[in-house]
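As structure tokens, the structure follows; a few thoughts come after it.
With one protein chain withheld, the remaining protein chains of the complex are depicted in position.
Order of writing sets the labels: A and B. Residues in every chain begin at 1.
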Amino acid sequence: MITAPPQVAEPKNYLNAETGLKSWLLTKDHKRIAILYLIVVSLFFALGGIFAGLIRMELATPAGDLFDSNTYNKVFTMHGIIMVFFFLIPSIPAVLGNFFLPMMIGAKDLAFPRINLLSWYIYLLGGAFTLYVLLAGGVDTGWTFYTPFSSSYSNGYVVAAGLGIFINGFSSILTGLNFIVTTHRMRAPGMTWFRLPLFVWSMYATSAIMVLGTPVIAVTLFLLVLERGLHIGFFDPAYGGDPVLFQHLFWFYSHPAVYIMILPSMGVVSEVISTFSSKKPFGYTFIAFSSLAIAVFGFLVWGHHLFVSGQSIYAGLVFSVLSYIVAIPSAIKVFNWTATMYKGQVRMETPMLYAIGFIGLFTIGGLTGVVLASLGMDVHLTDTYFVIAHFHYVMVGGALLGYLSGLHFWWPKMTGRMYSDVWSKVSAVLVFAGFNLTFGPQFLLGYMGMPRRYHVYPPEFQVLNVLSSAGASILGIGLILPAMYLTWSLKYGAKASANPWGATGLEWQTSSPPIAENFEVTPVVTHEAYDYSTVQEVVHIG
Amino acid sequence: MASQTVPHHHADETLQHHFANPEQQKDASTIGMWVFLLTEIMFFGGLFLAYFAYRQAYPVAFASASNKTNLWIGATNTTVLICSSLTMALAVHAASMGKKKLLMLFLTATLILGGVFLSVKGYEYHDKWVHHEVPGYHFDCEGCQDAGHTPLFFSLYFGMTGLHAMHMLIGFVILIVLLVQAKKGKYNEKWYTPVEMFGLYWHFVDIIWIFLFPLLYLIDRSGRGLS
Partner (left out) sequence: MILESKSFQLFPEQASNFASQVDGLYGYMVVISAFFSVLVAFLIIFFAVKYRKKPGVNIPPHTDDHSIGAVLLEIAWSVIPLGLSLVMFAWGASIMFEESRPPKDALNVYVTGKQWMWKVQHLEGAREIDELHVPVNRNIRLTLTSEDVIHDFFVPAFRTKMDVLPGRYTTEWFRPTKIGQYHLFCAEYCGTKHSGMTGTIYVMSVEDYNKWLAQGNGEGSMAEDGESLFRQLGCGNCHRPEGHGRAPDLHGVYGMNVDLSDGTHVRADESYIRESVLYPQAQIVAGYDRIMPTFKGLISDDGMLKLIEYIKSMGNPNGVVSERPLTREPSDIQKTGPMALPESEYKAPAGGPRPSAATGKQQ
């Protein structure tokens, strides 16, 4: 008699531990919450991307022929608000940080799992306000909401937009609070601070900024809403108020916010460069302290957004020199990452492609930031396309590429599946090439004097604008592909082993995907971080 | 990578599963609350910054407008709030001793004092409204010097005390929840973390008021006037 072979039960992991919608929507598992964030963050990214596409389509011609000025102003405003507050700030912390911070330190979960879930719902509520603004007719103030235009002149839905961002800020604050407490109190036995992976250091520094900075934008938007609703006169010169005060309050958060966006990506890059060179990061201590230095100095430079605002030149001097100082820790990291590859055993897998893309593009973005930090230079370049190019190099070439690197690095661990090698590498190349073609010409446009937020422009700027729009279409394709092959891999991808990349770190000691409690037994750490001598021969070769 | 087991205690139903022991859980709650209070400092900080900026720019207007606040009402409210901090501290102490009735007594006292504060504040706001001291609504700072800049003072007055009052209101609601939980016997000398954490919050709200009171009510009360 022939009997069927015994069915091998699907091993229990966090994905199949419980089933049903309620088990997801009321979960306390940090890994499930990370997946919930992954879904909504991706949707908002797609929405922000559509607006970007609309901008580039309009700007391919000097005339305003795609939509009218009011609509264009709303499009770039929504692009900025969605990308900054609903994608860049949450992305790595809420997805990769939530999933991996507890695992990397050997904990079962974050310190406050219910607050973690609450922060996801708060994100959704803030997002709902923003979608309401979009459907009701939009807001046209720019993501920077400068007064008195936003408080007294705009015809858009400023209050709703302000409230949406205000609410979303609490999601950020709670996430940061959770991470700080977790890092302090939930480390496994033997996991001392200097044995932590560098990703944890960067999450910690990011959390400090989230916790200290976000309340300031909250109160700023609160004041803006009061001003707009009740005309209390805060930022209105007719009452003696000062519109520039808004700028100070706004940038006091929004400058550190950019470090919220970049520090996590830097953490990812430290992990990926190390793994795919099979070598401990060069200057581990320097990289760790650089993260903290960036967080501290990041709070001291906001005035470099106000050099031509009528601010005193002495304030300008202070902010300028501090802006140079804050650049140094980033430079230290770039050199350390490069040195990590020296005498390593380098493998060019997809996460590594994104990581070295990050290093190149972040270097250019950072150097152009340093150009802007110079007072006399900034007078000419501020509020032009040079600034737009600069921040897209650091935010897309930097933060986004870091996110993609991390997503591709940890995808096998999160989902238990491998994705297509060929498609992922093709996408990485398309993203890199498309990105440079989109934003490289904008440096030139900026120096030529094309101001930002311009719906129509003089004809002599068209050639560079067309190049930029062409690049955007390539970049768009490069970004749509991962959505497709990553989703495809969920069903059809090869099953992943526990450690397909030969990485160190506690998260790679568990199954892919991990069990709900993360570890069968709480690990006890007995050696330093990034010890590749104990890692087995790499199983997956691209 | 060595992996020895670390013993867990699960006897305690107040211990959440992801914590190794009650000490770790208590520690986490405490650090969490302090970090939260730090965010609150930054939140109010924006308003304090605006206050200092405008007061430094328009000292005459600020002094003149500050004299329009009612010193005695403000002082009474300050006393009420300080007393409520005392009753809250006593409540935490009672909880730590496992004394349920005393805990409920002091929580109720705190609730009442908080309610008094909020009512007095409501009266003050109404009074300001009636005297045209609300910016944007038939504003008129009667007899004020440098009247053109006085709306800034009043905007800050309402903004800062309003935000403070909102925090007190939230505290008021949480106090009711704590009372209900205390009545059900949820707190004992082994575990009273929510009471303690709320105590920290309540003291913080009190301290904010301690700063608001002199900054808003006590500018140039000597009557000597600025030059």
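The working rule: contacts are C-beta pairs under 8 Å (C-beta built on N, C-alpha and C of every residue); 3 or more make two chains touch, one makes a residue touch a chain.
In this text the structure is predicted, and so the values were computed from the model without any measurement.
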Q: Decide which residue listed in B:Tyr58, B:Tyr187 or B:Trp202 touches the omitted chain of the complex.
A: B:Tyr58
**Q.** Residue of A:Leu375, A:Ala498 or A:Val524 in touch with the missing chain, whole complex considered
**A.** A:Leu375
Q. Per the definition of touch given earlier, which of A:Thr27, A:Ser119, A:Asn168 or A:Ser278 contacts the omitted chain?
A. A:Ser278
Q) Since one chain has been left out of the picture, which residues of subunit A touch it in the full complex? A) 64, 69-70, 73, 140-142, 146, 148-149, 152-154, 237-238, 240, 243-244, 277-280, 282-283, 286, 307-310, 313, 316-317, 320-321, 324-325, 327-328, 331-332, 334-336, 338-339, 341-348, 356, 359-360, 363-364, 367-368, 370-371, 373-380, 382-384, 444, 447-449, 451-460, 463, 532-533, 537, 541
Q: Can you list, in ascending order, the subunit B residues touching the missing chain?
A: 58-61, 139-149, 151, 226-227
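Methods note: only the chains that are shown with their structure count from here on.
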Q) Using the average of all C-alpha atoms in each chain as its centre, how far is it in Å between subunit A and subunit B? A) 34
Q) In their shared complex, at which residues does subunit A touch subunit B? A) 107-113, 173, 177-178, 180-182, 184-186, 189, 211-216, 218-220, 222-223, 226, 230-234, 239-242, 245, 248-249, 252, 506, 509, 521-527, 534
Q.
List the residues on subunit B that touch subunit A in their complex, please.
A. 1-6, 16-18, 20, 24, 27-28, 31-32, 35-36, 38-40, 42-47, 49-50, 53-54, 57-58, 61, 135-136, 148-149, 151-152, 154-155, 158-159, 163
